[in-house]
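Written below as C-alpha cells is the structure these notes are about.
In this view, the complex is presented without one of its protein chains, the others remaining in place.
On to subunit A.
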Amino acid sequence: MFDLKIPPELIIQCMHCGMCLPVCPTYNLTFLEKSSPRGRIRLVKEVEDGNLPLTEDFINEMYFCLDCQACQTVCPAGVKYGKIVESARIKIFKLGKDKQAFMKKLIFKFVFASNSLFKFFARIVRFYQKKLKPLAFNFGLYEIIPKKLLQIEELAPEISDKFSDEILPEVLKPNGEAKYKVGFLTGCFMNVMYSKINIDTVEVLLENNCEVYIPKEQVCCGSVMAHYGDIETAKKLAKKNIVAFSKYKLDAIVVNSAGCGAFMKEYGELFEDDKEFREKAENISRLTKDVNEFLCEIDFKRPDVELNLKVTYHDACHLAHTQRITAQPRKIIKSLNGIDFVELNESTWCCGSAGIYNILRYEDSMKILERKIKNILETNAEIVLTANPGCHAQIEYGLKKANANIKVMHPVTILNLAYKLSKKSMEEKVDTA
C-alpha cells in the first residue's frame, strides 16, 4: 500500500544548488522560490518534518507545478522530483485537502477510468460539436461540470468521427513477413480525439513488418490520476492493462502518447510491493516503447519520396524529460527527403497542457502556452510535430488563438504520409513503364 510518508531519501538528495530554476516554467512566471523545484522540495521537507501543515499555499504550489519534470533532466544530483511532487499530491488527496477533489474525482472516476463512459462523454461532445453547438448550454451535461470545463470545450479538438478502437480489429497482420509481434495501446485521448493518429501508427507498424495486437480489454493507462494523487484509481486501471497485454507473447508494446508510455514504463515500480503482480507489471514496463523509440530500434523503413515542407518539433515533457527520448523523433523527421527541419527554441519547455492542467488551471496554462506559441511562430515552420495528444491539442488551440496557419502533426502521421506517397509514386512509375 502507499504510505503517506514521503521517502526522506528522495527529499534529502536535493542539495539546493538551484540549477533547476532556469528550466522551470512556473518559476519563470513568478520568479518566486516557492514556485521553483528547489522551493517545492523544501516545502515538502518542512511538511514531512512537521514544521509546516498542509497550508492552502502549499497545496496550491503542488498543483501549480506542471509535473513536466524539466527540473529532473538538469538536476546534477539526480533528484527524482516527479516522485516527490506526486507523493505530496497523494498525501493531499488522501487527506481530503484538495479543493478540486470533487471535480478531479468526477473526471477520473467517471470519465477517464471507464472506457465506455469516456467514449460516451466524447460522443456527446462530438454530437454537440457537430450538431448541437447552439443548444448545448441547455444540455444537462454542462450543468454537472464546473464552469472551467466550458473553457476546454474550446480547448478540445474536434472529436474524431469514429474512435480508433471501433475501426481497428484486435489483430492485424502485415502484408509481408511478420518480424515482430507488438501490442498497441490506443489510449483515451488518442482514441477519441485523434483516432487518425492511432490509425497512422498502426499503418506505420504494419509497413515495418509488425503484427499488431490491440487487446479489447485495455483501458486508460492511469497516468492522469496518478499525477494528481489518485493512486488507487490509477492502480486499478494499470492492473487491467497488465492483464490485457499479458494475454499475448509480445516483443514490444508500442505507445504513441508520451504520457501513457512514461506511466506504463513505471508500472513495475507501481506494483513494487505487490508480490503477486510485480513480475507481470515489470514485464509490461520492460516491453513498453514509445513509437519513435521503437521505430528507431527496428531501423524503420525509409520512405522514398520528396516532401518539401518546413517543419519543427516540440518535445513533449513526458517524452523528453521522463523517458529521455529526444533524438529518435528527430531522426525520423530528418530521414524524410526534402524536409526542412528547424529546431524550435526552448523545444523542451512545457506547453502548459500537462495532463489536465489546462483544464484545472486555465490561466496559468495559457501564460505558459503563450511562450511556446511565440517560439513556434519564430521558426516560420508550416508544421509542428509532437508526439503527445495533450501537447497536440494545446498547441493547436494556441495556434488557432494566434490566428496562425500552422498544422500540428504526430511524427508517425508525416511518416505514414511519406510511405503512402512513395507507394503512389511507385505505382505511377510502374504504370508509366
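Rule of thumb we're sticking to: a residue touches a chain if its C-beta (ideal position, glycine included) is under 8 Å from a C-beta of that chain, and two chains touch if they have at least 3 such contacts; residues count from 1.
The working rule: contacts and distances are computed from a predicted model.
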Checklist outcome for this item: From "Electron transfer flavoprotein subunit beta", "Glycolate oxidase", "Carbon-monoxide dehydrogenase small subunit" or "ABC transporter ATP-binding protein", the UniProt protein name for the chain not displayed is "Glycolate oxidase"
Checklist entry - Looking at the whole complex, which of A:R42, A:K236, A:R278 or A:K423 touches the chain that is not displayed? => result A:R42
Next on the checklist: Among A:E61, A:E293 or A:E396, which one touches the chain that has been omitted from the display?
Outcome noted: A:E61
Next on the checklist: Out of A:E9, A:E177 or A:E276, which residue would touch the omitted chain in the full complex?
Outcome noted: A:E9
Next on the checklist: Can you tell me which of A:A77, A:V342 or A:M426 touches the chain that was removed from the display?
Outcome noted: A:A77
Checklist entry - For subunit A, which residues lie in contact with the unshown chain of the complex? => result 9, 12-13, 15-19, 21-22, 31-34, 36, 38-39, 42-43, 46, 51-52, 55, 57-58, 61, 74, 76-78
